[in-house]
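FYI, not all chains are in this one, though none of them got moved.
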Amino acid sequence: MAGKKRELSGVLTPMVTPFKNDRVLFHGLIANVEKMNETGLAGYFVLGTNGEYKSLSVDERFQVLRTVVKYRAKGKGVMAGMGFESTKETIDMVLRAADEGADMASLLMPHFFAKKMTPEALAGYITDVADASPIPVVLYNNPSVASAVTIRADLIDRVKDHPNVIGIKDSSSETYRQNLEAAKGKMCVLAGTANYFLDLLKAGGSGGVLSLANVFPDACAKLYTLFREGKMQEAEALNTSLIALNKEVSGSFGVAGVKAAMDLCGFCGGDPRKPLLPLAAEQLATLKASLGKSAFAQ
Amino acid sequence: MAGKKRELSGVLTPMVTPFKNDRVLFHGLIANVEKMNETGLAGYFVLGTNGEYKSLSVDERFQVLRTVVKYRAKGKGVMAGMGFESTKETIDMVLRAADEGADMASLLMPHFFAKKMTPEALAGYITDVADASPIPVVLYNNPSVASAVTIRADLIDRVKDHPNVIGIKDSSSETYRQNLEAAKGKMCVLAGTANYFLDLLKAGGSGGVLSLANVFPDACAKLYTLFREGKMQEAEALNTSLIALNKEVSGSFGVAGVKAAMDLCGFCGGDPRKPLLPLAAEQLATLKASLGKSAFAQ
């Protein structure tokens, strides 16, 4: 990595926010962190898509962040999802996240006025936030939840030399290869899904933020270790299993599926917050069957 | 309108929020309200798309709402845009809007998890909010800013009998005719744009929320009056002019165009909030030329 930019590597869990009757189950969140502290995970990504961050009030977001910061084990990093629609609010909130102990901030691109979010507008946004932020910022490319606002190579070129823009988490299978190319030597690239995590590592990426790590943190962390130790045959085998599982959990059922799988595997997933609905009975049965067949069934 | 539901008719202005250096120009907002108070407008829609509500902090939103409530003339209604992503936060905020004096609340559908927003999930959301709200709610169909979440007739059928769901503001040219049909006798329908405002009135709609009313409130209000008085020839002629103007202002340039046109026509438009950019010099020149040619040029 060029210059003094902070290295960003390994597997982070995009923490879910467990709910019951639309209230946050803080004890469940703490229990999840304490269990994951025992694994080889690099850290926690709080307040992302899997965390249903847009369904939380601003105060609730910081209660969640504060809780994860307080209970995470020494050495585990905390990245906070801080993408708001305006430059001003994003900066105000990134300052607050830094005060609460977040190690870095992740920025989903503004997308309410999607058609107007030109590379010029987005580069201005990223630069303004990165200039103002006391903690490093990581771009978050997720066109599936951001009204098709996509981070592409031309945008990366505009911001990659900023010393406080340290990486990109790419959740788009269409763009990650070009973005990796564009970022080379300037910004870390993390896979936003297990589907191409190993593929991205092999191409020069440095880690992943994997929703599957909410359910199988050990297996996800192990895949990274196997890759780093050069045990490629084992890595490929494990990768195949994880991709299959990921399709049956997150792929089929989204956040509600991840949460249900957590409940089945000893973590606290809880319900999604309304209007997002939990799995229907038949969906839950399908999920149970998938998990039962997996190599990780206990 | 069936039963005792509140009638909702005439032209409302979707108020812009003027900014300078990313700060709200409250005095400019007040000046706009005071000018519009003198016109035949039915009222104000605050905190909508033209109000860049997603670019405001929650506290700023209520400062804006409070300001318009305070300065609006007697008889002018205030509808507050209160679509948040979770049922819980929407309800909390609608209660606060009612406390601040809003007459009704407008609900943009949750769309962060767009693919999961089935008619069932959305009907649950609308019903939960309408049950809990002390003020009537108006649905807001705007798939262009809501990640393609669209309100269609099947959803209207599920909620139209709720006594606190009084109308729909439809900003989609694809759906408004079917939605009008589905809502008949149960909910008011407002056009979300000048493009089909008269068309919708003729088909049984009751009003419009027209961004063009920020620039030409008198002309927009007059179109409604002409229609109500049965002066159809005059109405059609005025309508043709307004549709042409609307294309050159909002159609070409969006919120930034509306704001620039306001500044040119004696209102306070101000800048958009970053990262949304103001018009470039050549865009501004084009806009000036369009407005100069219009029948409303002063």
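Should a chain be cited, it is by its letter among A and B, assigned in written order, with residues numbered from 1 in that chain.
In this text, a residue touches a chain if its C-beta (ideal position, glycine included) is under 8 Å from a C-beta of that chain, and two chains touch if they have at least 3 such contacts.
Quantities reported herein were computed from a predicted structural model and do not represent experimental measurements.
Engineer: Every chain here is the same sequence and 2 are shown, so how many copies does the full assembly contain in this file?
Structural biologist: 4
Throughout what follows, only the chains that are shown with their structure count from here on.
Engineer: Taking the mean of the CA coordinates per chain, how far is chain A from chain B in Å?
Structural biologist: A distance of 35 Å separates the two centres.
Engineer: Over in the complex, which chain A residues touch chain B? Could you list them?
Structural biologist: Listed in rising order, the residues are 22, 49, 52, 54-58, 85-89, 92, 110, 112-118, 120-122, 124-125, 128, 145, 147, 254-256, 273-277.
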